[in-house]
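For this depiction, one protein chain was excluded, whereas all remaining protein chains were kept in their positions.
And now, subunit A:
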């Protein structure tokens, strides 16, 4: 018998080239970001993420738990995050609806975690196996109260991997639950995925307190408006509550404390918008008409742009990678360049109304909607452009 102790192989980052689905790519992205806990409940079309995490997490020293419902799932990942582990859940619209109250708890207690929402058609049970992009406003406003959120929308299998890492980085940096807004088509389609080496992946971890536990104030923010985060077991005697609280974490139920806390929770996102907002500009340089889209719909939009340009119509695309916070200023600037903006989305106008607000009357805004169940064809988008622009 050899005396050498075999070093445990690091299996968190499976560097290589793969042909795989968006759901599996998101799961691998989570692992590459350092996720060690997944609490989830089966729901189509997201279940493959849970299945893959149940296989992979124990390999890397993490735990997978399937809970009794989505409420337990979201709460469990908040608990794990306070245990010092990066944590995640995955679901679809109906499950996200159930999670909303406790996403609010995550926002109020400033708990980093990631929620993947593989969107399907709704409302209610709707279209479990078919695509939708109908949870955009639910993500923004679904939990009660005032707050800001971060939500990202990938549009390829590669981005499902890459943006899950970004989602974890934002969650850790700004201390809040971050939502990855995928959709059924992305979740289930297969294409090339390149997983880089561990060194090539940028991973951000939460700030830790450096002061003495006896004088530590758990909700005293630094200049970036984010407080350092002690976790359970470190001797800081962490105090968290969903009640309105002061810098000590103690409940203080009055208007002054509420204003100070809520203002900071909102401002820590609003004042860092430039760091959070990710956009892709595609053929916008000479564009006279702009499409705004995101997720899978942005791919159909690019197809429409090719068709339009063949006909001599100068169309470009602004793709929202970050959906929330919303890219108000960038869209207003775009409105000054183009006369018409077409918003392509698989819902009845959830991003369109944001664009209408952001353009401040500087451009005509048209919605190109589908109500769920199928993605747009490039021809459909083009014919809508041609119908409106004569």
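Everything that follows uses one rule, which is that a residue touches a chain if its C-beta (ideal position, glycine included) is under 8 Å from a C-beta of that chain, and two chains touch if they have at least 3 such contacts; residues count from 1.
Quick note on the criterion: contacts and distances are computed from a predicted model.
As stated in its UniProt record, the chain not included in the shown complex is "2-oxoacid:ferredoxin oxidoreductase subunit beta", which appears among "Digeranylgeranylglycerophospholipid reductase", "Succinate dehydrogenase subunit D", "2-oxoacid:ferredoxin oxidoreductase subunit beta" or "Monovalent cation/proton antiporter, mnhg/phag subunit".
Considering A:189, A:203 or A:239, the position touching the chain not shown turns out to be A:239 (whole complex).
Touching residues on subunit A toward the chain that is not drawn are 8-9, 11, 14, 16, 18, 20, 24, 28, 36-37, 39, 52, 55, 58-59, 61, 63, 65, 67-69, 71-73, 75-85, 87, 101-102, 105, 109, 232-243, 248, 250-251.
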